[in-house]
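Have a look at this one.
One protein chain is absent from this view; the other protein chains keep their places.
Per-chain residue numbering starts at 1, and chain names A, B and C are given in the order in which the chains are listed.
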Amino acid sequence: MKIIAVTGARSEFDLLSTLYDKMYEDDFFDFSIVVTGAHLSDTFGKTVKNIETKGYRIADRIYNLVDTSEKIGRVISLGNQISSFAQTFDREQPDLIIVAGDREEAISVSMTAAYMDIPVAHFFGGDIAKDGNIDNSTRYAASKYSHLHFVTLEQHKETLMKLGEEEDRIYVVGNPAIDNIVSTPTMSRKILSKNIGFDIENEDYLVLIKHPIITETKDQRRQMEVILDSIIESNIKCLINYPNSDAGNREIIDVIDEYTAKSESLFVFKNLDRLNYVNLLRNATSLIGNSSSGLLEAPSLGLPAINIGSRQRGRIHGNNVLFIDHEKAEIKDAINKVRSDKKFLELVKNSDSPYGNGKTTEKVVKIFKEVKLDDNLIYKNITY
Amino acid sequence: MKIIAVTGARSEFDLLSTLYDKMYEDDFFDFSIVVTGAHLSDTFGKTVKNIETKGYRIADRIYNLVDTSEKIGRVISLGNQISSFAQTFDREQPDLIIVAGDREEAISVSMTAAYMDIPVAHFFGGDIAKDGNIDNSTRYAASKYSHLHFVTLEQHKETLMKLGEEEDRIYVVGNPAIDNIVSTPTMSRKILSKNIGFDIENEDYLVLIKHPIITETKDQRRQMEVILDSIIESNIKCLINYPNSDAGNREIIDVIDEYTAKSESLFVFKNLDRLNYVNLLRNATSLIGNSSSGLLEAPSLGLPAINIGSRQRGRIHGNNVLFIDHEKAEIKDAINKVRSDKKFLELVKNSDSPYGNGKTTEKVVKIFKEVKLDDNLIYKNITY
Amino acid sequence: MKIIAVTGARSEFDLLSTLYDKMYEDDFFDFSIVVTGAHLSDTFGKTVKNIETKGYRIADRIYNLVDTSEKIGRVISLGNQISSFAQTFDREQPDLIIVAGDREEAISVSMTAAYMDIPVAHFFGGDIAKDGNIDNSTRYAASKYSHLHFVTLEQHKETLMKLGEEEDRIYVVGNPAIDNIVSTPTMSRKILSKNIGFDIENEDYLVLIKHPIITETKDQRRQMEVILDSIIESNIKCLINYPNSDAGNREIIDVIDEYTAKSESLFVFKNLDRLNYVNLLRNATSLIGNSSSGLLEAPSLGLPAINIGSRQRGRIHGNNVLFIDHEKAEIKDAINKVRSDKKFLELVKNSDSPYGNGKTTEKVVKIFKEVKLDDNLIYKNITY
Partner (left out) sequence: MKIIAVTGARSEFDLLSTLYDKMYEDDFFDFSIVVTGAHLSDTFGKTVKNIETKGYRIADRIYNLVDTSEKIGRVISLGNQISSFAQTFDREQPDLIIVAGDREEAISVSMTAAYMDIPVAHFFGGDIAKDGNIDNSTRYAASKYSHLHFVTLEQHKETLMKLGEEEDRIYVVGNPAIDNIVSTPTMSRKILSKNIGFDIENEDYLVLIKHPIITETKDQRRQMEVILDSIIESNIKCLINYPNSDAGNREIIDVIDEYTAKSESLFVFKNLDRLNYVNLLRNATSLIGNSSSGLLEAPSLGLPAINIGSRQRGRIHGNNVLFIDHEKAEIKDAINKVRSDKKFLELVKNSDSPYGNGKTTEKVVKIFKEVKLDDNLIYKNITY
């Protein structure tokens, strides 16, 4: 079974890499990958390097990301990919194509494949990001072009069925990232400090990831300043990751650069590998910012997450998440809570993750092996 | 109010041209048009000429159609448009963009505009074409990227609401093509015969339009031969229009060319203007083939339509349509019925069209004038 | 040695296919081909089929040709190719890329490869087509981006040296098409008549190929009509090939279709295979029109060529070519001469071809085997 996965960003690749590893090792599959988007961008750290070390056959590298933070950039970059994907799919003639999420690749890949009558398996459909706007539109449009849906939650399945997708195309499998996390080897704080070049051996620290909110691009500088001021005033070390490539990310990066230049308790880590990253989370006091990691991954590590602002609001979450606004008092209170509120910390430790139990990869592989690759897979009925 | 309409094919342009004319004449609107796709193709008759005579400002001509009938062609052509549309929209900064239907432009335009936070009004959403497959996917994906929906039937509105579209973005306005038809001046058979260069002054004739069925590309030759054989054996003149640009159209064109070369009762008309075309329908015995014209336009002219094969099946239709298969006996029977079954012909003449009463343009213009162009228009909520 | 040849049109592929066959058979080379342009176009007969039968690995099929005869079409088609070629070359990492001639692929391929520091071997540089204008510009621009030059004539080498190209990058090898022709098996007129479906067993016939003259697009209809009228009045059968894809070709095609519909002595052959084509030439009374075939290939077959109009004027040619204008009297005189002027026919038969002796392939293969693939090949000096 010839499968091509298309990956456009580290965040989405990391979620599925355990699945990709499994398929790569399994002789049933002829697995290869197409690398594009942020993976090949200098600005986003050329994360293609992480993929190259995996050993997968790279069916094509597609350089499409336009160097601009203007809104027009995303859709031009998207358009640039389409003839490239068509070229690749036409040459490779895969039995199935995998794509994930709600970013540009989700729609460009599913659309290209659907027009060419090649089946597409889409991951993470049926979700709704509050204030996601264009990303919600893209996620649903991608579902309309896809032939198999692998979703995280039962609720996502229901949403896809409302969209007119046939029930037998939809599989609730949990989040594959949990498999990844659960199986990541443990590392000591000592070695971790050495690896990242910043001392966290005996000290509390936060991990901060703030992505831009594209409907609030003009407020990104202020939002980031409030967060960093609150952290500095709370006297806690903080490790910061760069934001994703959405419009507004330059403002956030600028603030990070300014603050880390003057404060010794702040530290930027760029493109950390997964092993170090998961262990950073394991040992952290809390995640902070607005990364989906706080809802999806943190609960299975028993890690609190302080989610600031509108991003992620309204999504299903465990007991570990505190939702607050970009207000200094609220942020400092929350930091205090994750450091010292024993009852809260106990609750976080003992709660189940709503996003799955670490068996997602196994389930998906089984479904791929059983799926019938025939015209019925391609020709979709609309259920109303 | 600065409005740009994007048109990629004659069929869709003809449906909306009455609306475009109205906006062009009305000083409230700064109206212009972007011409692309089949309009600029030699193979499809360079129908941009018809648009140029309208006098609209042509904001850009976008040459994107790849010269192939392979499946890969449609999506490469689609991809070619995106950076071009982005360039145009970025320069023009329109208040609203209009696009229609379920072809490539529907998705490429709505997606481009949505990523650039420019409102899109989409026409003909919520419809379901049986066996439409990729066109259905595209129509729904386009709806997910659009901010205003102008639909033909109440049933289409219900479908869009199931898709999670907010009710106050959806307007049921009927089919604008009916406005067009109702207001087209009448022409005598004599003049008509002269104009088209084929004598139909005193004789019955059919109008045949058969588009390819992309899920049955291999059967197009046979299907077309059966139809033409049946017509010849029925001893009735027939005027034939070329098919659209879907995969399989070459086979149909080849058959048309072969048959018209040897039979004097068959006649091909290419790119006939609207005035002559509507009057051809007005005077015809019946439409035959699988054009949507039989369902949408024919009833308001009291014209029977013989719809052969799977295309158009399952769509809402009036009493004028006979659905049959590609079988010679069925086709000849149907031709006989439209020529001589008085009861049937009476019924056709006296039935209302389910697709509207000729007031669509008026309604749409009123809505455009009242719509609020603010952030609420751009930021869509999902209703579940 | 990993070699990729890029081919965009049948004319250029046919010239080099003997070389490609040789490399494909020789284990020294890892040979593959990229197919693009007119080869994948429906309008130009999908000649990719001829390439597929060769068995070469097809590294990519690149659909780029925009469906228009407007001037803008050629350069958009050219632009469409570049990111596709870059994708292919980046994946394949060839040691050398081959491209030929003066059409769009010549510049798009050589430019893409040169920017990626991959060596390019360009065939047929240094030539000058009178009135070629854009094609001359392209041929020379392609030479500036190429690292090895394989030219037909000593005079072409001199031209490239004037352009600042280093002498040791330039090889005079003759025209590879002559190898092809000389080695084509012989076929009887009887079988030939059967194969093409037109009786030439016992009769004189001309082979007519008229390509558009892009500086005289408005005159193409008249030119073609004069030629066909003259042929009909000369009472000689004529086999006609369709023109290439330059602007103006529609007009020529239209005239061909009109004349062949009414005259039984005219016959169109489309996309004839090489074997039949060469034998058609072998048995013809004369080539007529403005194809380069008359100068390049005809002399090695002892075949007269009547070259009408400005195309090909001023190029090196043998004694077999008659240069005349689009005047009926001149054309009829020339037809008379090639049918009955014994002295002239004797001269044609006994003259050498200025374009080579059939050993080109052998020479090129030897040079490829000896060329040093190092940085010196990439870094060009300008010789003034």
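Convention: a contact is a pair of C-beta atoms (placed from the backbone, for glycine too) under 8 Å apart; a residue touches a chain by one contact, two chains touch by 3 or more.
Remember, it's a predicted structure, so these values are computed and weren't measured experimentally.
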Per the touch definition above, residue among A:13, A:29 or A:63 touching the missing chain: A:63
Hidden partner chain, touching residue among C:50, C:195, C:215 or C:265: C:215
Among C:11, C:47, C:80 or C:152, residue touching the chain not depicted: C:80
Candidates A:250, A:274 or A:359 - the one touching the absent chain: A:250
Which residue of C:162, C:194, C:222 or C:369 touches the chain not shown here: C:162
Residue ranges of chain C at the interface with the undisplayed chain: 71-72, 74-76, 78-83, 86, 90, 107-108, 111-112, 114-117, 128, 131, 133-134, 136-137, 140-142, 144-145, 159, 162-164, 215, 378-380, 382, 384
Residues of chain B (touch criterion as defined above) contacting the omitted chain: 58-63, 80, 83-84, 86-88, 90-91
Missing-partner contacts on chain A, residue numbers: 40-44, 63-70, 72-73, 76, 80, 250, 261
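Keep in mind that, in the parts below, only the chains that are shown with their structure count from here on.
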Copy pair chain B, chain C: interface residue numbering same or different (half cut): same
Most remote chain, CA-based centroid, reference being chain C: A
Chain centre separation in whole Å, for chain B relative to chain A (CA means): 41
Centroid distance [mean C-alpha coordinates] between chain C and chain A, Å: 53
Cα-centroid distance, chain B relative to chain C, in whole angstrom: 42
Where chain C touches two or more other chains at once, by residue number: 63, 80
